[in-house]
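Encoded as structure tokens, here's the structure I'll be asking about.
Complex shown without one protein chain; remaining protein chains in place.
Right after this comes chain A.
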Amino acid sequence: MLGFLTARQAGLDDPLRLRRAESTRRVFGLELNPDRDVDRIHGNGINTIDIEAVEGRYMLSGGSDGIIVVYDLENYSGKPQYTCKAVCTVGRSSRYVHKFSVETVQWYPYDTGMFVSSSFDKTMKVWDTETLKPAEVFEFEGNVYSHHLSPIARKHSLIAVGTKYPKVQLCDLKSGSRSHVLQGHRAEVLSVRWSPRYEHILATASADSKVKVWDVRRASGSLLDLDQHKGDKSKASTEAVNTAHNGRVNGLCFTGDGLYILTTGTDDRMRLWNSATGENTLVNYGKVCNESRKKLQFAVSRGCSPEFVFVPCGSSVAVYALHTGELVTMLRGHYNNVDCCEFHPDYQELYSGGKDCNILAWVPVLHASAVEDESNSSNKDAASQPSVNPALQDAWSSDED
């Protein structure tokens, strides 16, 4: 690490290199920290979490009881011990709350004034955060498994919705009406994601084992089907169909730069695909246990080198290196199945939620000096202040003035 710092100081290295090195070091140190806690509001399992893209300060969570909670993640108290408080909730007492479990929540990508939630009560609601009332309600014929708003769209404001029916619905946020339908899947669509690189490219994953990549401007059908055997027809058990997995495909994620797509399926495999050509990069992650009948929300790190994938695996979160497929570590801490996890790119923290109604925060732990500092300071002042990070301590003001 000192090598990176000296090189940056001397101008030998790009500033970005030092930043990436430190981010990577912090991800290696991810651990459950007794100092960081998230308020426990949900009474039932947590299905989905989303951290807003603008400041990374507010987090939304949706639970199986239909409740949506907004948390403030920022720590202004100066003390290392901090509980992320719930700022507001759409609870069971609200008139507009979802009747059944909330499957996906997402902040509006440009500000936190609005968020969209979709649920098994066959509706998708667009909420105003200030008043906590839905500004718009979209109704569908089947359970809504997943929806996604494009994080970079400038020319359109479409929400892609995956429901129990095989047609992927596109709804327009500006006009409040449905825009068009993408046909091609044969079974329920479990997960939809827009590309973070091109605002018109959408990927959808379905229970018929296929993953399709679409350009929404094109009327005639999908651009590509992802094929796990890379065109080598000899490996597939039947010749006809291109399948991405040998079972339901229930997790879909683009990497931060939009160049790769990751998919997980109930055949206990995770695959990495080149998003431009649809080619399977054949990275072997081994057995990634997956029994979820709904969608699985997993996350890819941003700003590290090498990039990491955090995928819920039973009751723990598995961390894999993205391009080599090596298992770095398993993060154990939940008491029951983990359903969703989200990476906070600015602080390199991971938040994961599961059936045990807890959201756990995995924070990089790098300084082992906390123990020595406490024993020293308890001798001096009678534990008036818990140990503060030495970088934040006041070294300026003098006691005399």
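Quick note on the criterion: a residue touches a chain if its C-beta (ideal position, glycine included) is under 8 Å from a C-beta of that chain, and two chains touch if they have at least 3 such contacts; residues count from 1.
Following the convention adopted for this analysis, contacts and distances are computed from a predicted model.
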Listed names "ER membrane protein complex subunit 1", "28S ribosomal protein S14, mitochondrial", "Serine/threonine kinase 19" or "Transcription factor bHLH48", with the criterion being the UniProt name of the chain not displayed: "Serine/threonine kinase 19"
Residue of A:Phe28, A:Tyr110, A:Tyr165 or A:Tyr198 in touch with the missing chain, whole complex considered: A:Phe28
Full-complex contact with the absent chain, from A:Leu132, A:Ala153 or A:Val328: A:Val328
Omitted-chain contact residue, chosen from A:Asn274, A:Ser305 or A:Asn336: A:Ser305
Missing-chain contacts mapped onto chain A: 1, 3-4, 7, 12-13, 17, 20-21, 24-25, 28, 232-235, 237-239, 246, 282-287, 289, 305-306, 321, 324-326, 328
